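Only a portion of the chains appears, each positioned as in the full assembly.
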Amino acid sequence: MANKLSIISFSGDFDKLTAVFTLATGAAAVGYEVNLFFTFWGLDAIKKKQGRSFVGGTALTKLFGFFMGGLKAAPVSRLNFWGASASIFRSLMRRNNVATPEELLEAAKALSVNFYACEMAMHILGLTKEDFIPEVKDVLGVASFLKIADGGQTLFI
Amino acid sequence: MANKLSIISFSGDFDKLTAVFTLATGAAAVGYEVNLFFTFWGLDAIKKKQGRSFVGGTALTKLFGFFMGGLKAAPVSRLNFWGASASIFRSLMRRNNVATPEELLEAAKALSVNFYACEMAMHILGLTKEDFIPEVKDVLGVASFLKIADGGQTLFI
């Protein structure tokens, strides 16, 4: 049986997204099939248009899109210090030759990690497949994701 | 082998509980056995008496019960805006024909999802089985839960 790792990437936090992409690339590098299912805040990490932009179908969802701000603006889940923390972590990563989340995302693409987006969360946040990076293979509901994840390890982050 | 999904429902956040109930109903709808094991903040979602009420054995636990306030008062884990966020999400859900957590909880009951409560967390918070909705089948410790979850996928949310 092939090894398989599937992650429900729910969080939009800098540190948790770092964990998602580290696990994904680490597993893919040793031959695992890796499936990332982005939902809720996690969807922010795979938006085509990064930075604080008003992506979303209505005024309210546009506002949420603005406040979330994409991977580069992702806050740290603890000791965030009004956003300074992510910059500090990024500089620690660079100094210690550890990949940043952005670099890990690129590595994940290169390692053929499978990207999926959660249909229901997209409905709530007014997002369409066109709002995401082209590597997003498909928009899935729970049942389809469970079938893809079947027989492997599944994590919720 | 029957498909099985078990979730340790630890969080009391609106968005994470939405994820729990979406996964639970989505899996149950395609024939999975689904086991929800509520612990810590998650216990708040299955209290019989919803709303800000003083449920708990002592003054301190009553106070926690009051601050938690049940599923309808659940805060959003990020960008909470002093509680406004959950109302915004609820209105986005209704507008986009997506079920709210309360509706998903009812669906989970209808789909025969198994509800369990964590014995140790109940001890800490001074709660008894009578404080919960009648669908809670049993009060379990870790060992019993692991036996129930054995052979399926298990998530911690």
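Order of writing sets the chain letters: A and B. Residues in each chain are counted from 1.
One rule holds for everything that comes next: contacts are C-beta pairs under 8 Å (C-beta built on N, C-alpha and C of every residue); 3 or more make two chains touch, one makes a residue touch a chain.
Please read these numbers as outputs of a predicted model, since none were measured by experiment.
Enquirer: Because only 2 copies sit in place here, please give the count for the whole complex.
Expert: Result for the total copy count in the complex: 3.
Just so it is clear, only the chains that are shown with their structure count from here on.
Enquirer: Return the distance between the CA-based centres of subunit A and subunit B, expressed in whole Å.
Expert: It comes to 25 Å between the two C-alpha centres.
Enquirer: Tell me, which parts of subunit A touch subunit B in their complex?
Expert: Going by the criterion above, the answer is residues 8, 10, 12-13, 39-41, 58, 60-61, 64, 67-68, 75, 120, 123-126, 141-143, 146, 149-150, 154-156.
Enquirer: Can you tell me which positions in subunit B touch subunit A when the two form their complex?
Expert: So the residues of subunit B in touch with subunit A come to 3, 5, 15-16, 18-19, 22-23, 25-27, 29-30, 32, 77-79, 88-89, 91-93, 95-98, 153, 155-157.
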